[in-house]
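Handing you this structure, nothing more for now.
With one protein chain removed, the remaining protein chains of the complex are shown where they sit.
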Amino acid sequence: MTYSDDVIGRARVASDATLDEFYEVLKGVNAGALWTVANDIEPWFPQPKTVPALWKYRDLRPLVEQALGLVKADDAGRRVIMLVNPGKQDGSAVVGNVYTGLQIMGPGESMTAHRHMAAALRFVHEGKGAWTVVDGQKLTVGPGDFAITPSGAFHEHGNESDDTNVIWQDGLDIPLVNAMDAGFYQVHPKLYQDVDPVPNHSYLKYGVGQLRPYGFEDSWSKRYSPLFAYPWEQVYDALHNVAKASPGSECDGYILEYSNPLTGGSVMPTLSAHMQMLLPGQATKAHRHTGSVVYTVAQGSGYSVIAGKRYDWTKGDIFCVPSWAWHEHVNLDPNEEAFLFSFNDFPVMRSLDFWREEIMRDNDGHQEISE
Amino acid sequence: MTYSDDVIGRARVASDATLDEFYEVLKGVNAGALWTVANDIEPWFPQPKTVPALWKYRDLRPLVEQALGLVKADDAGRRVIMLVNPGKQDGSAVVGNVYTGLQIMGPGESMTAHRHMAAALRFVHEGKGAWTVVDGQKLTVGPGDFAITPSGAFHEHGNESDDTNVIWQDGLDIPLVNAMDAGFYQVHPKLYQDVDPVPNHSYLKYGVGQLRPYGFEDSWSKRYSPLFAYPWEQVYDALHNVAKASPGSECDGYILEYSNPLTGGSVMPTLSAHMQMLLPGQATKAHRHTGSVVYTVAQGSGYSVIAGKRYDWTKGDIFCVPSWAWHEHVNLDPNEEAFLFSFNDFPVMRSLDFWREEIMRDNDGHQEISE
Amino acid sequence: MTYSDDVIGRARVASDATLDEFYEVLKGVNAGALWTVANDIEPWFPQPKTVPALWKYRDLRPLVEQALGLVKADDAGRRVIMLVNPGKQDGSAVVGNVYTGLQIMGPGESMTAHRHMAAALRFVHEGKGAWTVVDGQKLTVGPGDFAITPSGAFHEHGNESDDTNVIWQDGLDIPLVNAMDAGFYQVHPKLYQDVDPVPNHSYLKYGVGQLRPYGFEDSWSKRYSPLFAYPWEQVYDALHNVAKASPGSECDGYILEYSNPLTGGSVMPTLSAHMQMLLPGQATKAHRHTGSVVYTVAQGSGYSVIAGKRYDWTKGDIFCVPSWAWHEHVNLDPNEEAFLFSFNDFPVMRSLDFWREEIMRDNDGHQEISE
Partner (left out) sequence: MTYSDDVIGRARVASDATLDEFYEVLKGVNAGALWTVANDIEPWFPQPKTVPALWKYRDLRPLVEQALGLVKADDAGRRVIMLVNPGKQDGSAVVGNVYTGLQIMGPGESMTAHRHMAAALRFVHEGKGAWTVVDGQKLTVGPGDFAITPSGAFHEHGNESDDTNVIWQDGLDIPLVNAMDAGFYQVHPKLYQDVDPVPNHSYLKYGVGQLRPYGFEDSWSKRYSPLFAYPWEQVYDALHNVAKASPGSECDGYILEYSNPLTGGSVMPTLSAHMQMLLPGQATKAHRHTGSVVYTVAQGSGYSVIAGKRYDWTKGDIFCVPSWAWHEHVNLDPNEEAFLFSFNDFPVMRSLDFWREEIMRDNDGHQEISE
């Protein structure tokens, strides 16, 4: 299919002196002629400014460690190296309307509490002793663990180990919040929250989603999950169980969505997250969809083909897939499984009825790789 | 508060010859005078026909075993001894609109498949080797396990052990289905279902409710849980976790509801089930609510006070609480926890907006025990 | 298709002395053998106790007027002649789990306020000056108007005309409430409600359902419609509009459901109501479904075929269709439309997932009429 704009149904007005003059007049009254921009603002298919990209953890890690010596966490607010999409310098987006960065905390370090409209999630790369207090609940998290910091929830972080740094990845919807003109921010009035004596209590209550504390849900009216922490061991076992019972997804292998046990929906209204397992040597089929995705390699090594280009990855690497870009994944290890953690703005696509998906049927479902 | 019918706002028409004659005429045209029955059909509060009752497992067990020798399972349809509420002989209700019975299957026994509008659940009392095929999925269940057989799902049962009997408890909404004039029944056209090669596959897929197979839920449009089996070990651990994080419920101790992981709701639209744990020596406060409950003692011994009367129970015993009857529970063991499995028609009460609950505030929340 | 119980998959245990003795023992411990009742409590298809029936308004009207002289409204609670299904004398059901009756109020008469768990609806047969105060809102209603009195809402009635009686039809879910052991009743503590100065204010606010008072719905958490009155003129016009734009329903002609403008659902969680228009000479196709229906002829004359029997009707007549009974309608007037008001328990069938429907395809969709 071709997408020529020189067809009836598209704007095809040739410019001339009279029109140019008219456009100037319009400009003078804060107006414009739709036909001069119509084809641009109503494209045939999505035209994201952000592009596919991959960041090697081995490049980022030393820089993150360097930051540890350069700034104090509380001076920085948070000591985070953010990933900036090569296609779009402004707005602090790694892709589409999502933000991600690597945060480092030294031994014994801790920070003050704040909250904001932006929703946040955490995925731990390395280090023992990481903790975060979210809405008064202390969560202790280790490598591979996933945790959320919902919109409007006060939160503060720290590292209670004696000798090891913690590096975790933050994922937020900051660009979305700003695109929607909805940003609010507040420092905790007492700088630190009162903390519930039982760490991870939401996991103790909701750690088996289909066994619900009776009556509790009645009092839960918030739009996000009452469960804040999802440990790696549980998702690892769950993926192996799913693999015994199901063929998985042709485009994603075995993939689980971290869900709100009270609704079965995404953990937060603007961000969702997945963990997927690729069997040794597995190569998935290509698909494309609206919505943007940030992938982090939790384990293993392989490559993904995004918009026709190959991106090789290994543990800790981060890569992104913009809206409507074809993508497929390959686990190059003949013996070990590969695990990809990812987060996305699919809940937004679904809420606004913008979700579209297409699975590649030609060429046995695989893209031609350019270069 | 007194409930006299001799007040304005209640029907207070004294009968006389003229009226009696009038009533006869009405009868002749299939009519009646509302005021002759108004106070009965619009009572001050619920007037269940079914009453509180307790069945000792030690009484029922030998009878159930006797049945094994008396009838063939396939001649009986199912070899079940049902519990009949002493207050209501007709309709096969153990309490309110719920049915329960004890089903026994000998070694190597199996039965043909059928389905019906009535929703069923199973709770295993004893024996190894029990299995049920529900909607083509083989479930293997042992003591303390909970499983569902939703409305309209074909099912067949068996016992694959060589030497031990299986006794499990059936819970169904048969009286509800009949009260609603909605009963349908079908024998499986081939007598036996085609069985999925992977046993318990729904547990493998949904065994951690907050980790959802991605995309699967999109294709699940049924009104009941896609997860059919809930093993005892998991609920046992979950209850101990909840106990670390929460004070539990003043009327129920630590209690979990078996839920549909895709909705957070009850496992089926007409029946829900709970497992609750009472700490050593724990005595709960009394409450009453609409909806009927059947309790089965999964472990431990103690007593419950229902409508002012004490009912002592130990493992395997079954007792019921009718709508709006005060009830409270006591674990008499000073060292061991007690576990009560229960199922109820609360989903119906909530769907129809009939749910009402009251917690006893007088007398420190405890009933006076009569006799 | 035949429905023999003498097949594998049904209970087929022949009785004998040993078994009879066993059954006696079971009875002694409040138990029974499922197989002795299984085929009855799990029927092949619904077996309602209530049967199709029709009541002629010309028979009922004089009796209702006679009641006016026989009892005082406040002595009777309400002066109502209820319709009793010929197939089931107890329980005050006209069909299935619904109740209906004709209530008469003389000029200037008024009654005290009460409320109950049962949900009520009104359809006015004749008379000017009828009013009801529901939850503090005064509704003035005339012939053909439909109004609701939701569960738990205080209500009182009256007739403010000088010279004419009012006869309206009550529809309630009393048998359902009692079958669910959920009945509560309360006389208004002050006997009369405080009344909002603006009559029919819910109609003024919500009289055009798709134009919603902004912000109001946020504060409306009740399970029933905020709109209490649905005037005849509006439904009459709406039906004629639908007839211009749609072929209507092959089984119901042109039919509208009175809906909750805030949810699009039924007006109350247990009862819904419809008004349908049959074109001159129109004959609908037969269908059957779970759920029970009470029909009232709002206008015109014709007949309905229910379970193979013809029931002729004219204005004011009331007839009922039990669950799963085939039914079809014919407007005998060659020039005038016929209008059937009806109410039902479909919301219950849908909430409990008991809804089933079948359209007759044989014999061009029409039943054979017996006798």
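So that you can tell them apart, the chains are marked A, B and C in the order they are listed, and the count of residues begins at 1 in each.
One rule holds in what follows: a residue touches a chain if its C-beta (ideal position, glycine included) is under 8 Å from a C-beta of that chain, and two chains touch if they have at least 3 such contacts.
Source: prediction; values computed, not measured.
*Asks:* Identify the visible chains that the left-out chain touches across the whole complex.
*Replies:* Across the whole assembly, the hidden chain touches A, C.
*Asks:* Among C:K205, C:K222 or C:K315, exactly one should touch the missing chain; which is it?
*Replies:* Only one listed residue reaches the unshown chain, and that is C:K205.
*Asks:* Of the residues A:M82, A:V198 or A:A307, I need the one that contacts the missing chain.
*Replies:* A:M82
*Asks:* Of the residues C:F184, C:Y230 or C:F339, which one touches the chain left out of the display?
*Replies:* Answering carefully, the residue with contact to the hidden chain is C:Y230.
*Asks:* Taking the full complex into account, what residues of chain A touch the chain not shown?
*Replies:* These residues of chain A touch the chain that is not shown: 7-13, 18-19, 22, 25-27, 29-35, 37-39, 41-48, 53, 55, 59-60, 63, 66-67, 70-71, 74-86, 91-92, 96-97, 99, 101, 112-114, 116-118, 151, 174-188, 191, 223, 269-270, 290, 292, 322-324, 348-349, 351-354, 356.
*Asks:* I need the residue numbers on chain C that touch the omitted chain, in ascending order.
*Replies:* 198, 201-217, 225, 227, 230, 234-235, 237-238, 241-242, 244-246, 249, 252, 255-264, 274-276
The criterion applied here is as follows: only the chains that are shown with their structure count from here on.
*Asks:* What chain pair shows the greatest number of contacts?
*Replies:* B-C
*Asks:* Centre to centre, by mean C-alpha position, how many angstrom separate chain A and chain C?
*Replies:* Chain centres of chain A and chain C, defined by C-alpha means, are spaced 52 Å apart.
*Asks:* Any idea how many Å lie between the Cα centroids of chain B and chain C?
*Replies:* 30
*Asks:* Could you work out how far the Cα centre of chain A sits from that of chain B, in whole Å?
*Replies:* 43
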